[in-house]
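One chain of protein is taken out of this complex; the other chains stay put.
Each chain gets a letter, A, B and C, in the order it is written, and its residues are counted from 1.
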Amino acid sequence: MADYIPSLASVDPQQFGMAVASNDGEVQVVGDCDVSFSVQSISKVFSLALVVANDGDQIWRRVSREPSGNPFNSLLQLDQEHGKPRNPFINAGALVVTDRLHSITGDATAYIRALVRRESGNPHIDGDPHVARSEGQQGHRNAALAHLLASYGNLECPVEAVLEQYFWQCSLSMTCRELALAASFLSRNGIRADGTRLLSGSHAKRINAVMLTCGTYDAAGEFAYRVGLPAKSGVGGGILAVIPDRCTICVWSPALGPSGNSTAGLAALDAFTTRTGWSIF
Amino acid sequence: MADYIPSLASVDPQQFGMAVASNDGEVQVVGDCDVSFSVQSISKVFSLALVVANDGDQIWRRVSREPSGNPFNSLLQLDQEHGKPRNPFINAGALVVTDRLHSITGDATAYIRALVRRESGNPHIDGDPHVARSEGQQGHRNAALAHLLASYGNLECPVEAVLEQYFWQCSLSMTCRELALAASFLSRNGIRADGTRLLSGSHAKRINAVMLTCGTYDAAGEFAYRVGLPAKSGVGGGILAVIPDRCTICVWSPALGPSGNSTAGLAALDAFTTRTGWSIF
Amino acid sequence: MADYIPSLASVDPQQFGMAVASNDGEVQVVGDCDVSFSVQSISKVFSLALVVANDGDQIWRRVSREPSGNPFNSLLQLDQEHGKPRNPFINAGALVVTDRLHSITGDATAYIRALVRRESGNPHIDGDPHVARSEGQQGHRNAALAHLLASYGNLECPVEAVLEQYFWQCSLSMTCRELALAASFLSRNGIRADGTRLLSGSHAKRINAVMLTCGTYDAAGEFAYRVGLPAKSGVGGGILAVIPDRCTICVWSPALGPSGNSTAGLAALDAFTTRTGWSIF
Partner (left out) sequence: MADYIPSLASVDPQQFGMAVASNDGEVQVVGDCDVSFSVQSISKVFSLALVVANDGDQIWRRVSREPSGNPFNSLLQLDQEHGKPRNPFINAGALVVTDRLHSITGDATAYIRALVRRESGNPHIDGDPHVARSEGQQGHRNAALAHLLASYGNLECPVEAVLEQYFWQCSLSMTCRELALAASFLSRNGIRADGTRLLSGSHAKRINAVMLTCGTYDAAGEFAYRVGLPAKSGVGGGILAVIPDRCTICVWSPALGPSGNSTAGLAALDAFTTRTGWSIF
């Protein structure tokens, strides 16, 4: 578990939930699929999708889309590459994406909240202020990243505002069922639950590609090898995976392996694609 | 072009060829599809497949399968990770794979040659001694990598033998048509041209996964984003891509972009998946 | 010149001053020796001396004393060494020293100001609020360092307070004559101008040793080779050098070389030790 966020350290590590949301709207569930947990980095998928939806490919001038090859919050690489984060799913890249979303919309929080509420059908989803606050207190490392980005001129909003927005989105509290539904636009070529389009088909595919190469910290290669699906994990123990044109899957179990991914979640997805043959490869 | 290998610097950069080998055995071709070129790093796919075919997952004790996040022949990362290369497609990793193949078979060259000859149907495919020799002369950097691997105890054969085998396989001279055919087992779940099995379906998928995350030097994320296919490129200007359950594609054009991948080859594959919609995402 | 601090970029680069303060109290001067300039990193010598005077060798638990082998404000090394800066003269180390001085005294600024005023005999020496403020505005990189130190638990005071104290001391405005006099305790084995002791003889020698190995950014080896004296430079164009048991020297000329040291200042000191033979080697 992520013991650097005190609020997360008290979660019962024995829990396990899984939800599979088919493109036709059905949801199959197992275990603790309706227990809310802290989505943490999984939120980065939603902020990236909203920026791409509003701004197209502009964001790639400010963030690369290469795997990091280094622990997920490395300052070194950011500095060597002159303030351009390696990808939107490492913390530095997510800060830039959040900055851009906040700059475009004036309120990143409101836009992310509206998206996950509408797609999941639960109008009560929200951030957890205790988690957000404890991130803030422990957040010197993210503050260092944000100031370094600012020193390279790669933030539009003030450092404090970006950090506040970032901590809020990481604190979002959702269930497996809600997360699988909320991300279904990624397996439906960009189409929302109500049939309208959030992203072009090409952009949806491309976000899946970034998830596959960069979505699971420094274990993206291992994850692609064992599971073979685009996915994004969070230190709250959740993993969101996409099977294009078929379904989305969310697993959750709080105990984390050495790379920061849920141990049971990874094992469940490995078993799932081995049995179904639904790897993308 | 790879001007550090003198024999390659004299190739006409205006050439372009492409071949698509369907799983049913048909080959569609375009342009200079029957001109032989130096396969260079594309050979790493064949040596990896042969090691996995003979040895299963043992090789992953000695080589990781994470994207490198650094130029393809970095000594730094190898040193930081105590002599375990990041993946089998960076030079250090390919040296370990070659070492293992040579150690298992007693003659890595003979096994690779036999595989590409039989699958492509051309019994005359061979290494180019001029290219191999000029690699050898210019090969101080690869020699440094091999000695560093040896210093960490991660080579079984003598440094000189491993380098000789490695330079030979990089010097293999093949056409687009031959390469597409030779790699068809990757789009056919591990089945050879004659219907026998080289790899289990699961291992074939997994080699595709490694190609997607690690196959195009430090542009794997960019390549996945734009093309969306497992692929392996070489500094000779070739790119080999796999569409699982459908076909393999080989493009070739000698002029290289900043990441060492063929510029025209990348553009052709981008256009191909955009038109066909055959990205895996 | 240090164009990242706007207030410094407007200084006339043609100026040159030099002052030699003998241990017997005489001062020999040349050129613009009475023009005030921004001492910048030279202030780090005074804060270190005050911390050692008050706290002995405790500070070395929190800061190493090895040359950095990297540009002077590198985040990489700080991160690799888990928040323990390489030495007290790189920015990260100076932030820790300032933090400690502020923590011991309750007012680092007052203590530094009192020291330089009393030793130089000028009761009007002070920080330049314009410079301090422009450091603060441009200071995202130092803020990143301070937050990174805090993330490793290596700051006692709040990040904002440490930065404020740090920016103030860098903004100190002094002349060559004043700086040479203010640092005379280093050539007098720790004895102040009034004959009382600031530092033990051993501690004075040791601060000189740290100046020699770490005082001139990433050119300490070059500086030792050419000049052969303990010294500390600043991006305001000043260099303070010590000849133990004999004198202190301050040169100033605003134009900086590639390593951030005054070009004319370095040349003057090189000529000085070549002619006098007063190198310590």
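We take it that a contact is a pair of C-beta atoms (placed from the backbone, for glycine too) under 8 Å apart; a residue touches a chain by one contact, two chains touch by 3 or more.
If you're wondering where the values come from, they're calculated on a predicted model, not measured in any experiment.
Shown chains touched by the hidden one, complex as a whole: B, C.
Across C:Asn208, C:Ser233, C:Thr248 or C:Asn261, the residue that sits in touch with the chain not pictured is C:Asn208.
For the chain missing from the display, the contacting residue among B:Val11, B:Ala114 or B:Ala144 is B:Ala144, taking the whole complex into account. In the full complex, subunit C touches the hidden chain at residues 64-70, 77, 86-87, 202, 205-206, 208-210, 212-214, 218-222, 224-225, 228, 230, 244, 274, 279-281. Hidden from this view is one chain, which touches subunit B at 74-76, 79-80, 140-141, 143-145, 147-148, 150-151, 159.
Following the convention adopted for this analysis, only the chains that are shown with their structure count from here on.
Ranked by how far their CA centres sit from the centre of subunit B, the chains are topped by C.
When each chain is reduced to the mean of its CA atoms, the one lying nearest the mean of all protein CA atoms is A. The pairing of subunit A with subunit C is characterised as same-residue: of all residue numbers used at this interface, over half are used by both copies.
As a whole-number value, the distance joining the C-alpha centres of subunit B and subunit C reads 54 Å.
Centre to centre, using the average C-alpha position, subunit A and subunit C are separated by 45 Å. Multi-chain contact residues of subunit B (touching two or more other chains) are absent.
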